[in-house]
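Read through the structure below, which is laid out as structure tokens, and then see the notes.
Partial view: only certain chains, each at its native spot in the assembly.
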Amino acid sequence: MIELENVAYSYGGGELLSNVSLSIQPGSFHFLTGPSGSGKTTFLKMLYGELIATAGHVRLGGIDTRSMSRDQIALTRRSIGMVPQDTQFLDHLRLVENISLPLLVSGRDTGSAQTNLDDLLRWVGLTNHANAYPPELSGGERQRAALARAVIMSPSVILADEPTGNVDWEMSQRLLTLLVELNRLGKTILIATHDLTLIRAAKAQVQARVLRIAERRLHLAGADL
Amino acid sequence: MKQLPKQITRFIAGDAQADRIVPPTGYTAELTIFAAAVMAFLAIFSLALSSSMGRLADRWSDELAQSLTVRISAPAEQMDAQTSAALNVLNTTPGIASARAFTDEEQQALLAPWFGANVQIDALPIPRLIEVIEDDGSLDINGLRLRLQAEAPGAQVDDHARWRGPLVASANRLRLVGWMAILLIALTTAAIITLAANAALAANRQVIFVLRQVGARDAYIAMAFVRRFTLRALTGSAIGTALAVIFMIVLPSGAAGNGLLTDFGFTGGGWLLAVLLPFFVAGVAFSATNAAARRMLRSLT
């Protein structure tokens, strides 16, 4: 469960987000939209402990991120899968190793996740690139790899920041299907995107709420989307 | 405490999988190994220099301790009386360990360079020589001269052998220079390793960021880097130490005798220090990298 209470964020200048209150229920499906530079990425980073709200409270599992120790944040992240907007990998490791990195750093056995990993690679269309190094991947391939890395641990929350910005329409439908499936398995999903057609396609498959950032506030978009 | 050896073994053996998360850092790796090796090499050399100079200074100091001579020139009939009076004075003077009159044979040996070995010493009006051994530096030579003048008017104090004093001072200064060099080298090693570790960590900011992002704990990330650097520093300094030791052994040992460097090298304690050096460097690397890694981690969420 993710709760925001009167949250504000500022990078030092004026406030980018003000007075945001929201409660994200387990198993829910949310989209986050808003113009470029409105604060979508900033918002996701707060749900992830990468940024700490400058005012108000962001609670993950009931604990305010502001009062979490560094180790607590690390542990919390193991139950949150994050697809960042600018995907970064360990360039000296092969794609499979990068995708199983969350298992490695949390001390889990990577062997037992093998079938899981194979299925996942097939679904995101990277089976042929399993042994490539990240700099050898195309932009869309990197984005798909980041999604695979985010879900490999079967986290209870998945945050995705423009996960389809670099892939074609067909592939974005495939990725959406994967996220919808995970949502049916009870995972909480939050996708930041500027792609309204993606949102419309999702709404046909799942009950999704659309949040919009406008003028520093978070609004709930109507059914007109 | 019982766990310590196990911990060390685990540290060295490492976790092959966890190790891979740190990329092979190329030039900084070579830099660390190379710097550790050269610094160890120079440190061993300075240590040997210090240690040789120390021994030389000690030996010369010992010789200096016997550097005072008292010469009694007196008519033959007064010779024995004045000699024993002088010995009396000497044996009651503070700062003198012992005083002893030379025998005829010893006097003859001393004079041989001047007269040849077959001179008849009794035929000459030769003064009697008394060898004085100081025990520390506290001897008051002028006071001694005055007292001797009163008791044995024919006695003359001769400290001409003191010419080696400056040599001893010099050897001591060389020893000091050696120690200063070691200190400088130790500081340099620590600084170079710290800077290399920082450079490597700065170059790996993305790696650290990604690891934090996927839920790695600080200790896990730091340890991966710390292991790398510590083992590198250990390897480098062990190579440097070994090379220096081999070099010193094969260095032609020069002419025998009381030369400056004819016994250039270590004694027992020095060897121990040489063996410990790589571990010292590894320890420096450990703490430098650990501090640098923690600092870098704190700058990321």
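Each chain carries a letter (A and B) given by its place in the written order, and its residues are counted from 1.
Convention: a residue touches a chain if its C-beta (ideal position, glycine included) is under 8 Å from a C-beta of that chain, and two chains touch if they have at least 3 such contacts.
Keep in mind that this is a model prediction, so the values were computed, not measured.
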item: Complete complex composition as a label formula, though a single copy of each is shown; value: A x2, B x2
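Operating definition for what follows: only the chains that are shown with their structure count from here on.
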item: Rounded Å distance, subunit A centre to subunit B centre (Cα mean); value: 63
item: Subunit A residues within the subunit B interface of the complex; value: 49-52, 70-71, 73-75, 77-78, 82, 84, 88-93, 97, 101-102, 104-106, 110, 149
item: Interface residues, subunit B side, partner subunit A - complex; value: 17-18, 20-21, 23-24, 206-207, 209-218, 220, 297, 301
